[in-house]
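Notes follow once the structure below has been shown.
Only one protein chain is missing; all other protein chains are in place.
Moving on, here comes chain A:
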Amino acid sequence: MANAKVSALAGTRPEAKRDSKLKWSRISRNWQLYLLIFPVVAYYILFHYVPMYGIQIAFKDFIATKGITGSPWVGTEHFERFFHSYFFWRLIKNTLGLGLYSLALGFPIPIVLALLMNEAKSAKFKKFVQTVTYAPHFLSTVVVVGMMMIFLSPRYGMVNHLITMFGGQPINFMAEPAWFKSLYVFSDVWQTMGWSSIIYLAALAGIDNQLHEAARVDGAGRLRRIWHINLPGIRPTIIILLILNLGSIMGVGFEKVLLMQNNLNMETSDIIATYVYRAGIQGAEYSFSAAIGLFNSVINFILLITVNWVSKRVSETSLW
């Protein structure tokens, strides 16, 4: 699909001329392009940048009648209250714990899956595995959590039927704080591993077959070839995705956590995002929860920039 000829030809156009007259003639000649993109720019400003302006309520005492700008400043009061509250460490522990657990399992499994699928010789078999493993990606979070609850139901679920069949006591999985993180991570792996492997499969398809031929002549077995050819071949892809994943380690799938959360598993399932939702939307503590939300997104942002910077230094692969 890529057309290399285009960029080659485009390079011959007199792009070097940077005098302002040409620039203005370009702008006026292309006025329709500005007209076209205007609604999109307006959308981004209204729905993405206005809320960024609204972040200031984190440093204010938001009073609905006075609005965002008119509310009085209170400095870092909300942040201090958050840092000193007794649930602060619980939220940090749960948010970070869930993020790391997800990363530890959810990140390598698609890579392994892609490497394995790439080795399967029968194209039909490969196609079948792909068709099946991609499917859960299209289910909604509500459906996946709903399925999990049905299967794990203490009285009717098939998992507990199995447990009792072997003489065990039924476990109320969804109500056990100890089970929450594992259920979250494993159901996520179940849903996303196939889909996440696509990008690696694409990268594997781009590896030059001659490398494999040469290695085979040199007597390298298949495991060695995977290790020395395939893995290095998809390394840039792995790194880019690792950067993105590390950068969002504190931004775990909030919707799913919210759906899986109940009063009984709160001890391990309460993360920053769900707390913001409870305190802010349900409790109407707008300023306080905006402060917590800001705390979370700043950490995310710093993480992303740091990881990207480190990666640029170490592996010369980076997002920008």
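Assume contacts are C-beta pairs under 8 Å (C-beta built on N, C-alpha and C of every residue); 3 or more make two chains touch, one makes a residue touch a chain; residues count from 1.
To be clear about the criterion, contacts and distances are computed from a predicted model.
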Report task. For the chain that's not shown, choose its UniProt protein name out of "Response regulator transcription factor", "Menaquinol:cytochrome c reductase iron-sulfur subunit", "Na+/H+ antiporter subunit G" or "Carbohydrate ABC transporter permease". Result -> "Carbohydrate ABC transporter permease"
Requested in this report: Sort through A:Leu113, A:Leu183, A:Ile229 or A:Ile271 and give me the one touching the missing partner chain.
Outcome: A:Leu113
Query - Hidden partner chain, touching residue among A:Asn30, A:Thr76 or A:Ser182 - result: A:Asn30
Report summary line: Considering the complete complex, of A:Ser102, A:Asn230, A:Thr268 or A:Ser289, the missing chain is touched by A:Ser289
Report summary line: Per the touch rule stated above, chain A touches the missing chain via residues 1-3, 5-6, 9-10, 13, 15, 23, 26-27, 30, 32-37, 39-41, 43-44, 46-55, 57, 62, 67-68, 113, 116-117, 119-121, 125, 128-136, 138-143, 145-147, 149-151, 153-156, 158, 161-162, 165, 172, 174-175, 190, 193-194, 198-199, 202-203, 216-217, 221-223, 237, 240, 247, 255, 258-259, 262, 264, 273, 276-277, 280-281, 286, 289-290, 293-294, 296-297, 300-301, 304
